Every structure is written in structure tokens, then in C-alpha cells.
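Removed from the display is one protein chain of the complex; every other protein chain stays in position.
A, B and C are the chain letters, set down in written order, and residue numbers restart from 1 in every chain.
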Amino acid sequence: MVVEARPAHGERAVLDFYGSRLAEGDRVVISPDILCGKCYWCRHTFGYTWCDNIRSYGHLVSTDSPHLFGGWSELMYVYPESHVFKVPKDASDQVAVLAEPMAVTYALDIAKGHSALPNQGFASADTVVVYGVGPLGICNLIKAKLLGAGCIVAVDKSPYRLGFARDFGAAHALDAGSTTPAQRRELVLELTGGRGADVVVECAGVPSAVVEGIEMLRQGGTFVEEGHFVDVGEIPLNPHRHLCAKNIRLIGQMNLAYTGILPSMNLLAANRDRYDFDRLVTHSYDFTQSLAGLEKSMSPESMKVVIHA
Amino acid sequence: MVVEARPAHGERAVLDFYGSRLAEGDRVVISPDILCGKCYWCRHTFGYTWCDNIRSYGHLVSTDSPHLFGGWSELMYVYPESHVFKVPKDASDQVAVLAEPMAVTYALDIAKGHSALPNQGFASADTVVVYGVGPLGICNLIKAKLLGAGCIVAVDKSPYRLGFARDFGAAHALDAGSTTPAQRRELVLELTGGRGADVVVECAGVPSAVVEGIEMLRQGGTFVEEGHFVDVGEIPLNPHRHLCAKNIRLIGQMNLAYTGILPSMNLLAANRDRYDFDRLVTHSYDFTQSLAGLEKSMSPESMKVVIHA
Amino acid sequence: MVVEARPAHGERAVLDFYGSRLAEGDRVVISPDILCGKCYWCRHTFGYTWCDNIRSYGHLVSTDSPHLFGGWSELMYVYPESHVFKVPKDASDQVAVLAEPMAVTYALDIAKGHSALPNQGFASADTVVVYGVGPLGICNLIKAKLLGAGCIVAVDKSPYRLGFARDFGAAHALDAGSTTPAQRRELVLELTGGRGADVVVECAGVPSAVVEGIEMLRQGGTFVEEGHFVDVGEIPLNPHRHLCAKNIRLIGQMNLAYTGILPSMNLLAANRDRYDFDRLVTHSYDFTQSLAGLEKSMSPESMKVVIHA
Partner (left out) sequence: MVVEARPAHGERAVLDFYGSRLAEGDRVVISPDILCGKCYWCRHTFGYTWCDNIRSYGHLVSTDSPHLFGGWSELMYVYPESHVFKVPKDASDQVAVLAEPMAVTYALDIAKGHSALPNQGFASADTVVVYGVGPLGICNLIKAKLLGAGCIVAVDKSPYRLGFARDFGAAHALDAGSTTPAQRRELVLELTGGRGADVVVECAGVPSAVVEGIEMLRQGGTFVEEGHFVDVGEIPLNPHRHLCAKNIRLIGQMNLAYTGILPSMNLLAANRDRYDFDRLVTHSYDFTQSLAGLEKSMSPESMKVVIHA
């Protein structure tokens, strides 16, 4: 679903989002969305991609001229109105590949803003639970860690991915296959003096994780919903228990904040002494093997899968 | 459900919440909740009543000594650890009566804090929809107006209450009995260039209003849930459409922020040249007629009902 | 100094900032600044005019083609990249004239965002002092009132302008000529239980008002500096007393937030039943009398002075 913004070798000089000329050979990240810049959303909203006339590289039809809209190719056509970001020198190709899912974690920056409120949002040393630690979830886990989380708990059904969660800062990595919701809740309550998690980030895209996550949240905790970027059905929610009496703060986040792309690369680069982010690109395929790459990306035995020219 | 913090004539000198001695005859508002001051919530949370050991005047059993725990009496026993607020000179008795529901509207102050974010929270001139304009809803409507709302839409099934909504700032007052959800949504879309409301406050406590309200919200809009302070059942919610893709910001709010009690009285007093807040106390009963008062308060032909000594 | 964004009759159809076509005869407000849209500031900052390549109508030289850059004329040339805002139907010409100084008051919206913090920023019912109540100061006073201020104190040396301050919500209007700084401080301390003002907005542009204003502020109070948009010299400041020990929060604000222009007009329109904002345009001159208008605008016996075609 999420279009891959891959670092590409520009075939000719173009302007970076921030206005500097790009030399041939510069590495760039292209925001997958092309915005009109003139609708209410473009005019009124900062960074977000809520454009009324949005077009996205992964959704553009390659039968249309000039055809080369995808990253799984030797060359790619970049619309002049695209947001193109030069990759900083100290950011590796792998970090550049992570810039786009990392820019989705802007919801945690928002929660940081709310943390100015007493005992709300995402404060220093808060307990954070992340459901689903594939590429998007692991980016949220890393972001939470780099923004000052305390104890982090990861939940996934892939032991392979839980290993990454542990390596990148999770104090507890729970296998959703071998633990029950009640056991997971018990652990989180134990870790938090019986109160529940301060922040829950839902990146699994599994409806039941929404209910489990909200019930695992403490009074006044913050629930971040990033996983349901496609419709997989409804859940029964109780407005009294889950919303009102819980004093919940809920942040829905779909798509990325393009203003988060460059800071994401800089943030990872500034912490490369701490974590080996390059390891997160677990598989890399030549574009002639795109199908194999696609299949691998859907396997629980992969993290970030790259298709390259 | 909500315990009435009524202005009482203290029978002897007590200390105000802010530390000044009260003279006999001073009018005070008593926060209905008695907090322990020592649990994690009391220590970590500002203003809120998330105390682990909370006791409330309306729930205290009058068979316990010293018995006089309720406001429907000539005298009332006030625990020393209660939060007692002196009513400012320029605030009428009626304004004092409104202080407590008004302190529930702290959720809108929180939303104001979020409005520092681009196109989020509750910004100047935002379109606000309020579901249910009984005492709590009308307080939210008034607070929204006094904090700089633009166009306000009220929804209720009581024409009597919709009249108050109009008088206190609603540009549109929709009868839930004679309009359909589709008609209401159409009006709000028309008022907002097809986008939907910036802020929806749910004070009706009707499950279907939660779904209708979220669907009436614009992308990235703020939904405030204050009405479901009792459990009246579940609703089906779609995590994709209602939460993630909507980029919703949702604030659940149960009970009041006691730090909002004094500012609420001051805010109403500072705007008494603008609105006749005293009109909101529509009925007043002697405490020997408490049952009649209780029945009247449940009637759609009432706003704030007061039982006095 | 501040360039007047006047409502003009467009001589031909142009696009509104939010993308809708303008019909001949539509009234518009033109943001005085023309931004490049491509520098770091334009890309990274929302609403502000911190553009590296800023050009402003009041500063553009009329010897350059196509010459008609000013509002004191029958016709005016509007660059296509200008931000043009359609005046809402329910906003009068006078309200449209106020949109631009009102958009400078965005600093108070920022302070509202800070008010989510415990006892910081600009909370409901806060005591607000405004230094200088000419056009910019009166807009701040009005904005403070419309965003939920409690007691408002105005300071100016013009009794004429202090009259407006009283009419638009100031509980106290202090003549800087007939009161001493000590007397003013004493009054504010008395009004606030000895603590000092919660918010001070400096719109006088007088260096001594900065020191007086900070000293009048309570611990942790918010000081808004909007008045010194030209350099009129230095002040001696004590980092210990005025900044550190005061726990000050200071917001400097130069120029306007163009995203505040339309909300400003909507906010005033939504409160036209409350205040007669049209009265704030005290004088109006034909453009052949521009010099007389300019002189009047510098007189303390004027509020907003308009030069029209």
C-alpha cells in the first residue's frame, strides 16, 4: 500500500524541496504523493497530504505518458511538483529507504506536543506498547526510543520481527501467537503499577488489536492508530468504557507528513552510533525480481525489502 | 450522575482551595469529588479526578456518620480534604451553579492547546457541532463560543433546549426529531466547503451520535466525547474509516477538572455583559420538593434545575 | 509601518488563496507580503512570512513596472503569487480592514497552545495587560477577549484610545500620562492576589514598556512582544530577575501569520452581535487626501484610518 520512496540517482539536475539545485549523482528521497498545492488542505495544513487532488506514484497508471512512475525500474519520471529531498551525506542508503515509513511516525511527535499537558501525550520515560513491528511498527518503536520512551513493549506474531524489536530498544517482545491478550495485559499492568501503558501505537492493522490496545491503555493514555490504512472491517467499541471513562486521547494517522522526511533521515543519522539502522533493510532485489521481492515483503521473515535498479 | 456542586452558605469558617479563610456567609462551590492526594494519579495529574481512592458527595452513603453528604438539605457536611472554591463577587448564584458542568468543558481547553498544531485541535473561528444541549452540552456550546468558535451547530431533540442553544451562540439549531442524519451532515458539509466540522462535541450520550459525529468531522478534526458517562452499549466502529483514514483526534473526557472551577466562574462573570447566564437555571425547587426537581431535570423542558435549602 | 491590506474590488477574476475563482466585484484582502514559496522558511514554516526573498506591497518601489503596487490608488497590481483572501459575506468592509492587524495577534493563539501546560500560556479567565491600544493593540485586546480572557487592563497615553479599550472589553484603562509605573503595577498586583498578570502584550513599541511589562508579569507568565517592529534602541535586562527567576515565557511576533487572515474575518463576523467592530475604522480618506490620512493615523485621536479609492 505504502509507495516506496527509494533513493534514486537523478538523471538530471532538479530542485530539492528546500530549493537547492541537485547535482547528478545526488541521492534523493521522493515523497510518494504529488499535491496540488492550491486546495484548502494544501493551503491550511502543514506537512500533511490531505490534498483534494492527490496523486501518488504507486497509484499512477504506467500506461499514461511518460510511463515511468514506479521505483521498480532503471529510470523514473519525477513530476516537477513532487517533493524531492536530498539525502544527507551522513545518512546511508538504508536510512534513506526508511525515511518514508519514519515520516509516518509524526503522530508520535504530535503526542510529544500533547505531553506538555499534565500526564497526557507522550512524556519522558513513558511506557509505550507497539502492536505489529513490521517496517512501520519498528519505525514507531525506534522513534519512541529516540524521543525518550522508558519501557517499550512490542507485540507481533513473527519471532523474526520480535528479534528486531528487542535489538532496537524493546524491553519486552511478546509473541502474539504464544501469549493471550490477558497475559499481555497482565504484563503491561505489572510494568506500570497496575495502571496500563501511557502510549499504545497500533501498527498491526488487525481490528482486535484496537480493542486490546485501548483496554491496555491507562486512564488518560494516548492511543495512536496507524495500522488500518486499508479497510479490514469493524470493531465493537463501547463509548463509555473505551472513550469517555478512559479519558482517552486518540490520534489517527494515515499516510506520512512530508515535512518529516528530512528530519527523519537526520534523526537516524544522528543516532547511527547507537543503532545499526542499516540492518533493517533485510532483503534487496534487482528490479527484474520484483515479484520475489514483493512476496518476501509480505513474509514475516522480512523487515524492509528493497527493490533496486 | 453528575453530583451537583451547589453554592452553599458555610456554617463556619473553612479554608478555600487556594488557601484563604472563608467568612461566614461566603458563597462557595464544592467540588463533588474528595481525592486522596497521595496516589499516583493525584501526584501525577493536574486538576483531574483520576484518584484511586475517589469518594464523591453524590455517592457517599448518608447512613454513614456524619450523614449530611448531600446538597438537598439545609446543612451539608464538608470533609476537610474537599476542594472548596469561593464564589467571586461578580459571579451570580446561577453562574456558581454552572461552574461544575462548565469545568467538564476543560476538554475544549485541551483542544485549544492542540490548535497550536497546524489545522488541528480547536482553532479561532472553527466550525463546532454540539450533540445534546442539556446543561452539559450548553456549557460546551458557551465555552466554544467564549474561546473563539466561528459557526456553531447544535443538535438536540428538544425544541426547548435548541432555543437556548440559539440564544447562546448557535448559528444553527437542528431538531434531531425532524431532521435525518443525512440532512444534518449535508448542512455541516455545506457550511464548511464540503469538508466537515472542525470540532464535534458529543454530550448526548447516545451511541449513534458517536458514529454520526465522527462521520460529520473533517479530515484531522477533533472529536470530544463527554456524553457517555454511563454505559449504554456498544457501537460498531471502523478503524480504517473512522480513525486512521480520518486522521481523527479524539479526546475522551469524564468528570471535571477541578482546576477549572474557579476559572469557569471568572470566565462567565467576565462575559455577563454579553449573555444572560442566569437564565440557564430554569427551575428551582425547595429541598422538600427534591423528587419533583429530579423529575424536572430529566425533562427536555428544563435546562439547569436547582434544589435549594 | 504595517502595510495596509485593504479590501479591493478586483478588476478581473483571480484565484483566491484557497483555490476558488473570484468574480468581478468580490471584495478581497491581500496579504501585504509576497513569498517565494521555495526557500527553507516557506517550506518549513506554516503561515509565517519568514521568507528569504520576501517582497511587500508597501515596500515595492512604484518606479518599477507595472507601477501600481500600493493601496492608495484607484487600481492596484496584484502579483499572481500573492495571497488573496475573499472577504466573507457576513464581514463588513471595516472588519476586512482589520483582518491584517488581527492576523498579527496569532501570538495569542500560540499562547493558547501553551496554555495546555499547567499554569502557563494563556488560559481561560486569565488576567491580560495590553500596552498600547492603537490599531494593533486594540486587535490584541479584542482577540484576548474573544479567546476567553478574564480581566483585561489597557495602558496608553491617549484617552481617546483608552475609551475604545473600555468599549471593547478592558475592565481597566490606565492613562500612561497620569499614572506612574508603580501605580500601574500596584493595580495589577491587587487584581491578581499579589501575583502579577498572566499575560502581557506589548504593542506600544516603547522600550521602557518591555521592562515594566515583564516586571508586572507573574511567575511563569507569558510576555508577548509585538510592538517593536522598528529599532528604537536598547533596554537593560537582568537575565536572573527578568528571565530565569521569573520563569518567563516570551513570544516575539513580527509581521502577521497569513493563515490568520481568513479566520480573523470569520471570528469578528461571528461576534458582530457582541461588538460594533465597524466603529474601529474611525477615519476614512479619499486617496487624493492620503497625506492627511497618514497624519491622522499618527494622531492619538484616531484608531484605524482608511485611505480609499
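The definition used in the following text is that a residue touches a chain if its C-beta (ideal position, glycine included) is under 8 Å from a C-beta of that chain, and two chains touch if they have at least 3 such contacts.
Every value quoted in this text rests on a predicted model; they were computed, and no experiment measured them.
S.K.: Need the list of shown chains touched by the one chain that isn't shown.
M.R.: A, B, C
S.K.: In the full complex, which of A:D52, A:D93 or A:D109 touches the chain missing from this view?
M.R.: Only one of A:D52, A:D93 or A:D109 touches the chain omitted from view, namely A:D109.
S.K.: Which one touches the absent chain: A:C42, A:L60, A:M76 or A:A149?
M.R.: Reading the full complex, the residue touching the unseen chain is A:A149.
S.K.: For the chain not shown, which residue from C:R195, C:R272 or C:K296 touches it across the whole complex?
M.R.: C:R195
S.K.: Pick from C:Y77, C:F229 or C:Y275: which residue touches the chain that isn't shown?
M.R.: Here the residue in touch with the unshown chain is C:F229.
S.K.: Name every residue on chain B in touch with the hidden partner chain.
M.R.: Output for chain B: 15, 17-19, 38-40, 43-44, 46, 114, 116-118, 259.
S.K.: In the complete complex, which positions of chain A touch the hidden chain?
M.R.: Against the missing chain, chain A presents residues 46-47, 109-110, 112-118, 121, 123-125, 143, 146-151, 171, 193, 260, 262-264, 266-267, 269-270, 274.
S.K.: Can you name the residues of chain C that touch the chain not displayed here?
M.R.: 40-41, 44-48, 50, 110, 113-114, 116-120, 193, 195, 202, 207, 210, 219-220, 225-241, 243-254
Keep in mind that, in the parts below, only the chains that are shown with their structure count from here on.
S.K.: Taking the mean of the C-alpha atoms as each chain's centre, how many Å separate chain B from chain C?
M.R.: Centre-to-centre distance between chain B and chain C: 33 Å.
S.K.: Need the CA-centroid distance for the pair chain A / chain C, whole Å please.
M.R.: For chain A versus chain C, the centre distance works out to 40 Å.
S.K.: Going by the contact rule already set, what residues in chain A reach two or more other chains?
M.R.: 40, 44, 46, 114, 116-118
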